[in-house]
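Every protein chain of the complex appears in place save one, which is left out.
Right, subunit A next:
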């Protein structure tokens, strides 16, 4: 795991907004630049972002880990903190602690077919993994990106998704839950995209990120076509506060999502997903 740049993981470093872009309704992508060192991260990790005077929230990194040019977060305004973060504009300051957590198992994907199953804002934590997959494309087998979202207007990173789609070495499918007549693409839930891709289930690793219900349906669908439980990884979301496994807010039975996750192998948490109390 990459260690936080700050020696004290509880002390945020001040970052400045270098770019702010509206990606979908209520969804902004911020590119942040540090006043000191740029924190290094691996795909799937997250940072605790502070909107000064409002509070702190766990947000996955959505940028390219290899870029070395700022750190990128995609934020959906759903609460007071996230709304305040999405209202930041170029030049504004915010706090950042991190990166924290265990990300996607990128080295484990070498030589395997890879399926990325994303739902809604869940495409953002997967995007760093997609950058890595595309940068090292020859090291992987078939690569498929299956993305489902609510409506055509909610498609995240639209122009980038279109550019991935134009590549001949990646299979990209997008579906929406509902649409009007102007939409010429697929309508239906994201799992209906699985029959459209070619992969060898026994040597496939699937990375899933999205609403937990979607991921539960996703693992069922992947399992039904032969992808083993140990070949599926899920990015879990719980209320994270300290980011280092001390406070217990994100306790996930024996694990802490902030420290042991957010990415978990499915066979290790399968029994937990069925527990309503968690």
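Operating definition for what follows: contacts are C-beta pairs under 8 Å (C-beta built on N, C-alpha and C of every residue); 3 or more make two chains touch, one makes a residue touch a chain; residues count from 1.
The rule is simple: contacts and distances are computed from a predicted model.
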Practice task
Choose one: "Permease", "Malonate decarboxylase holo-ACP synthase", "Cyclic nucleotide-binding domain-containing protein" or "Fluoride-specific ion channel FluC". The correct choice is the protein name in UniProt for the chain not shown.
Solution key: "Cyclic nucleotide-binding domain-containing protein"
Problem - Contacting the left-out chain in the complete assembly, out of A:80, A:135 or A:225 - result: A:80
Exercise for the section: Touching the absent chain in the whole complex: find that residue among A:50, A:149 or A:235. Expected result: A:149
Handout entry: Absent-chain contact - pick from A:14, A:142, A:189 or A:272
Key = A:189
Exercise for the section: For subunit A, enumerate the residues touching the unshown chain of the complex. Expected result: 26, 76, 78-80, 119-121, 148-150, 154, 175, 177-181, 183-189, 191-192, 195, 210-211, 213-214, 217
